[in-house]
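Note that one protein chain of the assembly has been removed; the remaining protein chains are unaltered in position.
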Amino acid sequence: MSKVTSMRDAVAALVHDGDVVAIEGFTHLICFAAGHEIIRQRKRELTLARLTPDLIYDQMVAAGTARKLVFSWLGNPGVGGLHAIRRRVEDADPAPLELEEYSHFGMVGRYTAGASNLPFFPLRSYFETDLPKANPLIRPIRSPFGEETVYAVPPLKPDVTVVHAQRADAEGNTQMWGLLGCQKEAAFAAERVIVVVEDLVDESVIRADPNRTVIPGLIVNAVVVEPFGAHPSYVQGAYDRDNHFYRDWDAIAREAGTTQAWLDEWVYGVSGRAEYMAKLGAERVASLKPSGEAPSGSVDYGVYK
Amino acid sequence: MSKVTSMRDAVAALVHDGDVVAIEGFTHLICFAAGHEIIRQRKRELTLARLTPDLIYDQMVAAGTARKLVFSWLGNPGVGGLHAIRRRVEDADPAPLELEEYSHFGMVGRYTAGASNLPFFPLRSYFETDLPKANPLIRPIRSPFGEETVYAVPPLKPDVTVVHAQRADAEGNTQMWGLLGCQKEAAFAAERVIVVVEDLVDESVIRADPNRTVIPGLIVNAVVVEPFGAHPSYVQGAYDRDNHFYRDWDAIAREAGTTQAWLDEWVYGVSGRAEYMAKLGAERVASLKPSGEAPSGSVDYGVYK
Amino acid sequence: MSEPRAIRPAEVSAFSKSEMMIVAAARELAGRRVCFVGVGLPNIAVNLARLTCAPTLELVYESGAFGAKPARLPLSIGDPTIVTGATAVVSMFELFSFYLQGGLVDVGFLGAAQIDRFGNINSTVIGDYEHPKTRLPGSGGACEIAINARQVFVIMRQSKRSFVDRIDFRTSPGNLGGAEASARIRREQGWLGRGPSVVVTDLGIYHFDDSGEMRLDSIHPGATLEQVRDTIGWEPHLAEPLSTTPAPTPEELRLIRERLDPEGSYTK
Partner (left out) sequence: MSEPRAIRPAEVSAFSKSEMMIVAAARELAGRRVCFVGVGLPNIAVNLARLTCAPTLELVYESGAFGAKPARLPLSIGDPTIVTGATAVVSMFELFSFYLQGGLVDVGFLGAAQIDRFGNINSTVIGDYEHPKTRLPGSGGACEIAINARQVFVIMRQSKRSFVDRIDFRTSPGNLGGAEASARIRREQGWLGRGPSVVVTDLGIYHFDDSGEMRLDSIHPGATLEQVRDTIGWEPHLAEPLSTTPAPTPEELRLIRERLDPEGSYTK
């Protein structure tokens, strides 16, 4: 059964006001296209979960979609802060933003507990830090073997997880390579999953390399084909991270006015990713292509009859 | 630094009397070659850990290497029981064998806790069963969130884990495909790791597809190149499971005498895997080749300069 | 795969008790989506269902293969034929954590050495645990399948030694001491599984009544109530009216004999 649909229809059907939404991807495969569509559809009161809110959540927060962030590292990697989020946190401008804060491993553990139907996930982090004081959902737990105590974090089960990938088939069997972050755990933990891909491929391509499959169609609700949907993030083998945009955003987001002007032009002002790419221009797009191919090589699974 | 060595030297240097040894692989990639070398070197008082002891531990137990099994399913899949082990358990013949018993997920959780330096691993298994009574190391643990209780198993940290794989480089960066079992967890949990491969490959082959790497050379002590080292288990893409041998073993192992005669002929009577294969014969070996190739296809990682 | 033989009329009505059992189990899978496959009889029943009444059934092999389309019936659940052409192959950590404990498995299939009237199962030992008369394989994944799969199907042959008043060891929980306690404990402890829903034997098909006890709903053609009572360690509840299981169709028999178990390992 094909689950292929448009980004507009997928977001309209699967993302609701008030949802806990996770658009995951650790620097790699961040689905900006889905974030922008959520902004365009003026979703409200979302709780946004991500290890690294990155520019995508700075934009979504600036656009007023969110009431709360669940996260572990709030910044523009290698550049600086996320100014739209900081305005809301430091100055409640234009409104307060609730924060629920963990460490990276704590967030990964939360998704893992959610995916595994466990009531908690244990880890050695947090001892002798102020994090458990700042977040009462980080709690100590005593080992039933010996005297040791570790910390526990509760499961995180997003209403919707969005995953960007190199390829999937029409049922949503999804393969990705390069940095994998915690997309698998976030997808299995979620009530609903939207997969966004560079390429829609035949089932036979997936079945040729079953060890490469990260997310099974079983848990996928919609497959959206949206090439370049991760820009200014990147897709291993397809296009590079647009570091210039990451640097430019620092200036854009420093003032509410310039931030809104950018959203008006690049999000509200376009109908979708195709128009966004056209606006970006062929030259910019071409400049992000890898300088050459680095093939994985093929392995043999063998025919066994 | 090359870690390539012979099976004889690897076992002599890294497996000691009294060790906890895990030769893992869920039906796939079971390293019989290492088990046979451990028998030939007359290692004693081993604790043998595996989800499914399979024929390999039936043979090692029959040869007197082991004082204890840690396991979750004790049988010859699709055929019946493991008779050498049963003789020791049911009749203490020729000596008792200590058993420490979990479920599959419990064993996977134990390796995972061992690999993660956690004092326990939580799981929902074991409720309302007699397993916690049979094994006092299966203990309840209360969630710090709400009223739920789950069970916990303690970490398992083998002294030595043996992993068979399709290929590795000389440093031990190891790639495998097909069923992955819990080799990764068992290897990371271990003090020492022996990797046995069908093919030794150049580092560039590994680096061409870094997502395919299951075990990093960092944790590997020895790399042994031993083609056909998994027979009568199998290697995806290289050779088939020798189901005839699995069936034959049922008759061989029913009596202590025939079991010892088999060990004399096929283990003590050969110097290593090359002689074992020669004895098996070219026809039998050829009959286990896959009937055709099933290539995975290649993906592109891209060059980024 | 060998070519189908022509079916002669004499073959249509002649089927073994094992074949009837496999066919009956396969039919119970109609409409199910995701089935967790263990070794042995469940393996054949599930593959028969996929070829007949449940073409969209997804098989999750305990060994980690998902969406497998085996080109032959594997002897072990860890055969290379279930990997080549599968949609996903995952580690056992992922399989047990995300697929099974995460609640994605609709039906878990179990065999057993002993079962009691409430569907509690023993696959560990006959006799005392410390000094067993017979040492059986143990849980494998059975105890977690019983707890986490949404429903559990049991397939096993009936005998006085297997259908017992009191099992020697509880490896996998069924309806515990009855439906009420089972529902309460499963709810309070957050189990996703609702427990056993069907037991298919060589003599008939049992479901579970409101008390949580097995009830014979259908008897296989050729089997008698006397045989049923002679091979069960308690007085069995009987449905009224008691159905007769429809005999295997020629196509079902053909698939078992020619495609799934040509050597008759499971069906003799």
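Per-chain residue numbering starts at 1, and chain names A, B and C are given in the order in which the chains are listed.
By definition in this document, a residue touches a chain if its C-beta (ideal position, glycine included) is under 8 Å from a C-beta of that chain, and two chains touch if they have at least 3 such contacts.
Since this is a predicted model, take the numbers as computed values, not measurements.
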Contact list for the unshown chain, restricted to visible chains: A, B
Residue, one of A:S103, A:N117 or A:N221, that touches the chain absent here: A:S103
Residue among A:L179, A:V270 or A:V285 that touches the chain left out of view: A:L179
Sites on chain A contacted by the missing partner chain, in the whole complex: 26-28, 51-52, 71-75, 77-79, 81, 85-86, 89-90, 101-105, 108, 112, 123-131, 133-134, 147-149, 177-182, 184-185, 234, 236-237, 240-241, 243, 246, 290, 294
Residues from chain B at the interface with the omitted partner, ascending: 112, 115-119, 173, 184-185, 188, 203, 206-207, 210-211, 213, 216-219, 301-305
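FYI, only the chains that are shown with their structure count from here on.
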Chain-level touch network, classified as line, ring, star, complete or other: complete
Maximum centroid distance from chain A, chain identifier (CA atoms): C
Chain occupying the middle, per Cα centroid: B
Centre-to-centre distance between chain B and chain A (centres being mean Cα positions), rounded to whole Å: 37
Separation of mean Cα positions, chain C and chain A [Å, integer]: 40
Residue list for chain B, restricted to those that touch at least two other chains: 123-124, 148, 177-178, 180, 236-237, 240, 290, 294
Residues of chain C engaged with two or more neighbouring chains: 65, 79-80, 83-85, 89, 97, 101, 148, 190
